[in-house]
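Report on the structure given below.
Note that one protein chain is taken out, while the other chains of the complex remain in position.
After this line comes subunit A, so read on.
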Amino acid sequence: MSLVESPERPAATAAPLRKAPALRRKHTRQRLRTLGFLSPWLVGFSVFFGYPLIATVYFSFMHYNQIQQPSFVGLRNWKYVFTQMPLFGPALWNTLWLVVVMVALRVIFGLGIGLLVTKVKSGVGLFRTAFYLPYLAPPVAATVAFVFLLNPGTGPVNGLLEAVGIPAPGWFNDAAWAKPSLVLLSLWGIGDLMVIFMAALLDVPKEQYEAAELDGAGAWAKFRYVTWPSITPIVMFAVVTGVVQTMQYYTQALVAGKLASGVNIGPGSVIQPGYPEHSTLTVPQLVYSLGFQNFNTGAACVLSLVLFVIAMAVTTLLMRKRAGLLPAED
């Protein structure tokens, strides 16, 4: 057996041995090419996501005031945030409240306006412009205007409500009304979602509506069985981006709280967010306060990680739900 096989063995092994370096070079070239194409994304991902994430995890275990050398403190920052910082609970509650209520209402309202402006026969341009314009207002300017309009003592809205005998709320000055007032402000600037929904609604094939009508479908049935399946991906997009954006909600809540509180903010003063009674305090505000006012970098990093984990979990959950909602062929 060996006499028969032995002359062939060198021939059988020699071929792969000769091909191997060429194959390896080919694979290396392929890998390099892939990496080359991926490199812009890789660089961006590393610099703007990977590095900050690693840094955040690292500093969450450190005492670091952004001047002196960081020193390892184990779980102290984590313990401080979860058990010794009374503002963490209200901030998390407010953020989650806004995520649930604001996102849901924005999607419902945006879709409603979208449906409305696609159905209007005359003056379409006027309606679209009227609903889109508020979105162009800078967030700070819009918030200032809302705080002025809803001022319980001098605002025209309460003046009007009182004139017609309706008990006027305290809006941004009342802890029970402050968050709904922020939701109201966000609904006023719904133009972005309206445009997205409008595009999706105009994209639904007209034949399907005609077919549904032939089958005797009413307005609700047409929406339920024709419109909704077509726009589900857009709704999911609106929900997911809405959740991520609301998790980072900062400017409007800060400005509204500061203005409504009436406390003068001089150059030496520190803005204490959350007025009234911490009802507008969000986690991003707390992160800023801890990190850049108190220079408690470790605790700020812990809070950032908590926010990141929640955002990831909610987004993953929504993406899984999305798979179930989409039509089979999608």
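The working rule: a residue touches a chain if its C-beta (ideal position, glycine included) is under 8 Å from a C-beta of that chain, and two chains touch if they have at least 3 such contacts; residues count from 1.
Going forward, contacts and distances are computed from a predicted model.
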Original post:
Any idea which of "2-oxoisovalerate ferredoxin oxidoreductase, subunit alpha VorB", "Probable sugar-binding periplasmic protein", "Phosphoribosylformylglycinamidine synthase subunit PurS" or "Homoserine O-succinyltransferase" UniProt assigns to the chain that's been left out?
Top reply: "Probable sugar-binding periplasmic protein"
Original post:
Which one, A:59, A:131 or A:197, makes contact with the chain that was left out?
Top reply: A:59
**OP:** Decide which residue listed in A:34, A:129 or A:294 touches the omitted chain of the complex.
**Re:** A:294
Original post:
Which listed residue, A:153, A:167 or A:216, touches the chain dropped from view?
Top reply: A:153
Original post:
Going by the touch rule given at the top, which residues of subunit A touch the chain that is not shown?
Top reply: 54-55, 58-59, 63-71, 76-77, 80, 84, 86, 151-154, 170, 173, 261-264, 266-270, 272, 275, 277-278, 292-296, 299
